[in-house]
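Only one protein chain is missing; all other protein chains are in place.
Going in written order, the chains are labelled A and B, and every chain counts its residues from 1.
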Amino acid sequence: MDFATVIQILDSAVRLMTPLLLACLAGLYSERSGVFDIGLEGKMLMAAFTAASVAYATGSAWLGLIAGVAGSMALSLVHGLSSITFRGNQLISGVAINFLASGLTVLLGQKIFGLGGRTPSLTGAGRFPEIQLPFAAALRDVPVIGPIYAELISGHTILVYVAFLMVPLTWWVLFRTRFGLRLRAVGENPASVDTAGVSVTRLRYAAIAICGLLCGLAGAYLATGLSAGFVKEMTAGRGFIALAALIFAKWRPWSALGATFLFGLLEAIANRYPNLDLGIVTIPSMFMNALPYILTVIILAGFVGRAIPPRAGGEPYVKER
Amino acid sequence: MTAGGDTAEGRPETAAPAAIELRGISKAFGPVQANKDIDLRVPKGSIHGIIGENGAGKSTLMSILYGFYKPDAGEILVNGQPLTIADSQSAIRAGIGMVFQHFKLVQNFTVLENVILGVEDGRLLRPSLAKARGVLKQLAAEYGLNVDPDETIEELSVGHQQRVEILKALYRQADILILDEPTGVLTPAEADHLFRILRGLKAEGKTIILITHKLREIMEITDNVSVMRRGEMVASVRTAETSAEQLAELMVGRKVLLNVAKAPARPGAPVLEVRELKMVDDEGVERLRGIGFDIRAGEILGIAGVSGNGQTQLLEILGGYPEKGSTLSGAIRLNGRDLPLSGGGCNAAERRRQGIGHIPEDRQVEGLIMDFTAWENVAFGYHHAPEYNRGWLMDNAAIRDDAEGKMERFDVRPRDAALAARNFSGGNQQKIVVAREIERNPDLLLIGQPTRGVDIGAIEFIHKRIVELRDAGKAVLLVSVELDEIMSLADRILVMFDGRIMGERLPHQATTGDLGCLMAGVDPATTAPEDAIPPAHKHVEELPGESA
Partner (left out) sequence: MDKMPKWADVILTPLISLILAMAISALVILAIGESPWEALTTMVDGALGSSYGWGFTLYYTTNFIFTGLAVMVAYHASLFNIGGEGQAAMGGLGVALVLLYLPLPHWALALPAAMVGAALFGAAWALIPAWLQAKRGSHIVITTIMFNFIAAAALNYVLVNLLRPVGSMDPASARFPPATHLPKLSEMAAGIGLDWGRNTPVNVTFFVAIAACLLVWLLIWRTRLGYEIRALGRSEPGALYAGINPVRIIVIAMLVSGGLAGLMAINNVMGESERLVLNAVEGAGFIGIAVALMGRNHPFGVFLAALLFGFLYQGGGELALWTSIPRELIVVIQALVILFTGALDNMVRMPLERIFLAMRKRGRA
């Protein structure tokens, strides 16, 4: 494997990890506030659909992005209603949201475009362009650093850079701001926040709104950045891989970056080498595809560094008498 | 607006202006009237006790004061000003601070982070943390409230966690501090330290409301005391002008029968022998440090002690279900036969077959399945019994018949076996448990807190049944935090402190003071008390200079 191939695989990994990273951070906000979210998949899917539809109709990827965020937020609101306001089962609500997105996107897509759930291909300004960073062309020929800068770091869509910036931003918000302190507190012990005179409900809604926003970015990126348009079930389990990454990262922003990179890399390798020949054994792509899930189960089993979720996660808050 | 003092009705404490005044507060939860037309006046700069049994409505009243519930009727005046306390935020603004029985702390946050939570200055944390650090240092110096501001809560002892709660209130500039059963989890020494802090706060002009059901504390520290009974405020008096006996009578509404009528015990052969029983929990904390005792047939052995000193672990181990991940050593013998401490033979079903009955400390979580019907609960734990089964299937008709009989004999009301357990009152729920366990006629009955949250009538009934079982030649182990209950029921008393037995007394020889010392880990018989205090560990607070 030569250097150029490595760069290509890493470049592909960066593209593939972006939706995972955004969705993973989305889940991080929600779960840190004590609201479990297995509906990341559905929100991403819905966002991908609304983003692609509006981008196609208006010819603007940016309007598509807004629509994507709106679509995802609408489902976040449903999740908030059931898990915060009506204190229902958060897991069941997440399951429902996944199906709702999976059904609605095809139903509406078929009605609007008549392509069996697909949207027409996006062209031109309907997609986010790849951004060439300054001096990318000039530095291309410098050995080692040149390709890394020009091929790996430069040449992604804006949303890729946004996703990477979200990592330090999330860390900063979580650990350096008042909002972050309260958010973490409400996920650990909502009564502490409530007795301090801060509304548990408002905090949790804020968290799931951010979750909806980030899932919206993730979905929009899938449909208008990574691909050119929406295809039925295009998230293909990415929401669950993001969830896996979140557990893998033990609900920490920097670790989320690492986990999603690892999972993105696995996908990139599986795409490039359907049957990875390691000399002694040949690893089928199915194994590479399943690896994120297998790794997560191992982490969950607690044999390698136990993952402890936020203490109040999954429990609706009820004031005790 | 009238000032608080003008409307007071000639109560003993009218001299000082009122920090808090409640007028006609009522609150109902569905059909349950938790607070009925409550009047209360708390003079500024005083320590005011509110006393009452479990379920008398004390906590509800304080929750109203802290904005957790809206009263159905009535008026709240703070410093003479009428106030609507819609939420905790407005209570905090009015200068009210609350220390809950169950602390509202974030376990993996530092002390500092917990203190600023909800009252941060600005959107960034750094300045708030710096400011709080300074204030905490000052408060520590002023009131002896020393806690390391950078320690996480989970690393602190219970006593220190409570200090963090007090610091939280003071940091919010509370002038009125409400403490809900603050000593329930403390050793007597820790409690004394708390009281010193409270006196210091009072000296600084703070008003303190102390909710408790412990008479000793009321007599020791309060200036005035109000008594609640079944949702009503039945009296408000100066502490100096009353006595513990009088308060107790007000609390329960009649003379308390301090002694259950019972014949002297005629103990037979030992039924249970416990030897050198040690238990280390999954966090490595030694919960039992070598316990040994016997219980003979026809006797009630009482175990007194502040809760959390190993009694729960002892009951669970004897009942066959030691805490997950704990390691045990020592020996337990029932009727001369060794019982396994771990492995397949160590489970509650096996213990029941061996003749051990168990009335658990928490009937709602352990003793009953609240969603099950009364008759299903009557089989709980005995669902493998042959009379409840026919071949592969359970014989529901037989269980039902049996349940109806038991409910009849134990006067459980309403007498409807098909009703879910959660629809019975506390006393009737407990009667179902007691009926189930006692009618099995066990050789040894384990009892934890038999009358917690149970009304007076049911208490008497349950006590009588326990004595009857003893008189039938059975052994009874009674664990209770209610000293009165231990003193009146037990034939012998052991006192547990920090996982060991501090001493043994006979009820007619023991005094509350004597037992209280033992409960605090001090043996009055030994001359060097510091020897009696075990080496400090994670869960026991070090109190430098206090044991001497």
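One rule holds in what follows: a residue touches a chain if its C-beta (ideal position, glycine included) is under 8 Å from a C-beta of that chain, and two chains touch if they have at least 3 such contacts.
Everything numeric here is computed off the predicted structure, so don't read it as measured data.
The hidden chain makes contact, of the residues A:3, A:86 or A:172, with A:86. Considering the whole complex, the residue from B:381, B:427 or B:521 that touches the absent chain is B:381.
Although one chain is not drawn, the whole complex shows that of B:75, B:249, B:350 or B:439 it is B:350 that touches it.
Contact between chain B and the unshown chain involves residues 31, 319-321, 347-352, 358, 360, 362, 365-372, 376, 379-381, 383-384, 389, 392-394, 396, 420, 423.
Counting the whole complex, the residues of chain A in touch with the unshown chain are 38, 78, 81-83, 86-93, 95-100, 102-104, 106-108, 110-111, 114, 116-117, 237, 240, 243-244, 247, 284, 286-287, 289-290, 293-294, 296-297, 300-302, 309.
Note that only the chains that are shown with their structure count from here on.
Chain A and chain B have Cα centroids lying 47 Å from one another. Chain B contributes residues 29, 59-60, 63, 66-68, 87-92, 98, 100, 102, 104-109, 113-114, 116-120, 122-126, 128, 168 to its touches with chain A in the complex. Taken together, the chain A residues at the contact with chain B in this complex read 175-182, 184-185, 188-189, 191-198, 311, 319-321.
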